[in-house]
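Missing here is one protein chain; the remaining ones are kept as they sit in the complex.
On to subunit A.
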Amino acid sequence: MLLDVRNLTVQLKTESLDVSAIDKMSLSMRDGSIHALVGETGSGKSLFARALTGTLSDKWHVKADRFFWQGEDLLRKSEEQRRQIISKDIAMIFQEPKLSLDPTARIGEQIEEVIPKSDFTGSFWTRRQERKTLVNKLLLKVGIKHYDFCSNSYAHELSEGLCQKVNIAMAIVRHPKLLIADEPTDAMESTTKIQILRLLQKLNESKDMSVLLITHDLESVVQYADEMTLLYNGQSVESGSVKRLLKRPFHPYTETLFKSIPKFNTEIAPKSRLETLKGSTPPLQHLPIGCRLGPRCPRAQKECVVTPKSVKYKGQVFSCHYPINMES
């Protein structure tokens, strides 16, 4: 197991507010897989990534029953040790590729500075040249053919897709075991989107690098991810392999989510309304107690005011008092 998180709670504590933005969420990842973390906007996907990499500000408090990274408990380590482990093995790319590059430095310089010193073989005098070839190799690896032009440019001179490729290049330079992609294709054209996702898939296969794909784009999840975890308002809903979830979800939310996309819902009659849940996601200040889906759930009953325990059944993990598709 690469990553094993149990009952992670992230609390936002300010003078006027004390809420759990992530409430007892669990996630576990196999080595070498593409794992999708899916949820609506504000469901705490990005928050999870930031809790994982330790880049949350002081306002947030992180608690967990288990926080294992390759068998090591990260919560027991000091912040400095944690940062070392994380920066060694985990890399991250963000949803605004242009903004996550330093605007005043050339792309080449920025890639050079993240190349670890151990990658250099030559002496001090040949280092400059060596750096340049390494940068070019990296850029070529992520599919940028005009690497000379690219490394001499500033971030604002490149397109979003190119910037994301540069970010990926910088992420894979240290050969990380896990790449967290936080909505990497948000607001991108579909052709660029496919390029980026294909690139991630290729890197996953060829370099044995696991990818945690944080997204709300179900179609790309179904196409590229092996496993997925579904979040609703900071609670984990269901997780398991994508194919099985699609075929036989146990949680009503999972079913509705897939049904809301016509591509996966073949039974839908032409020109009929798409299936949705009533209401909208509650804001952080007005979270319902118990199962947070409760007020919107078609199957909700009295017991749903108590947070359901997660149940493991046929390789899937779900948290619901009244699951569906259980009969056979």
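Simple rule for what comes next: contacts are C-beta pairs under 8 Å (C-beta built on N, C-alpha and C of every residue); 3 or more make two chains touch, one makes a residue touch a chain; residues count from 1.
Throughout what follows, contacts and distances are computed from a predicted model.
**Q** Among "Peptide ABC transporter permease", "Sortase", "Response regulator" or "3-oxoacyl-[acyl-carrier-protein] synthase 2", find the name that the UniProt record gives to the complex chain excluded from display.
**A** "Peptide ABC transporter permease"
**Q** Pick out which of A:51, A:101 or A:181 touches the chain that's been left out of the picture.
**A** A:101
**Q** For the chain left out of this view, which of A:8, A:34 or A:91 touches it?
**A** Once the missing chain is taken into account, the touching residue is A:91.
**Q** For subunit A, which residues lie in contact with the unshown chain of the complex?
**A** On the subunit A side, contact with the omitted chain comes from 53, 55, 86-88, 90-92, 94, 96, 99-105, 113-114, 154, 156-157, 167, 170-171, 174.
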